[in-house]
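In this view, the complex is presented without one of its protein chains, the others remaining in place.
Showing subunit A:
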Amino acid sequence: MAGAIDPIHQFQITPLLGPVTNSATFMILAVAGVSALLLLGSRERALVPGRLQSLAELSYEFVRGMIHQTAGKHGMVFFPLVFSLFMFVLFCNLLGLIPGSFTVTSHIIVTFALALLVILTVIGYGFAKHGLGFLKLFVPHGVPGYILPLVVAIEVISFLSRPISLSVRLFANMLAGHITLKVFAGFVTMLSAALGGVGLALGVLPLLLTIGITALEFLVAFLQAYVFALLTCMYLNDALHPGH
């Protein structure tokens, strides 16, 4: 009984087929889902798009608008990266909402690896394009000389905290959401097991709450993918224009 409603149990990584774990399986499923959506969506190439084609076009337009808004037209060099990240995170989040499935993005090592990819791209591209001029990112304009060391130290820490905040936000949201869902769903079975018929009647309340939280989780799944991609764009913008 305790094992059945252990809210942490769902995050355990177990091998499915030899070395392939459940986490790897859902990553593969997410990539397959994204590929299927885009390949099937772009197959028809109709002037008036069908459902799949509109979905594919919508996601393209969405990410394109996001990049234009935050990084300008030059940001489109990073479109493949941002689009892949957005779709991958979105599909991982949404696949995790299927009951009994595994949420890849609820493990910090996965989200941290994604955030590290972003920040290393920023550093690599920044130095490749601007050379040492990229370091101007840490030296704000118009700061008096005597306070500059302090400001630069704060700016460097602020820069280093980006991958942390990027990864912790996504991971914590997914983890907390799934634990909450499991706990409230567990209340239903615990009430009916402990109190019989009365418990079954009372169990309607946590059941309603579970339904509400599920709807919220769908929103969070989309939002976190959106925020992840948006912040990626903003950080990449620093690599494009480190000056002031």
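Throughout what follows, a residue touches a chain if its C-beta (ideal position, glycine included) is under 8 Å from a C-beta of that chain, and two chains touch if they have at least 3 such contacts; residues count from 1.
Operating definition for what follows: contacts and distances are computed from a predicted model.
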| item | value |
| --- | --- |
| Protein name as given in UniProt for the chain not displayed, "Energy-coupling factor transporter transmembrane protein EcfT", "ATP synthase protein I", "Maltodextrin-binding protein" or "Acyl carrier protein" | "ATP synthase protein I" |
| Selected from A:172, A:190 or A:207 as touching the chain missing from the view | A:172 |
| Contact footprint on subunit A, counting only the chain that is left out | 58, 62, 65-66, 68-72, 137-138, 140, 150, 153-155, 157-158, 160-162, 164-165, 168-169, 172-173, 215, 218-220, 222-224, 226-227, 230-231, 234, 237-238, 240-242, 244 |
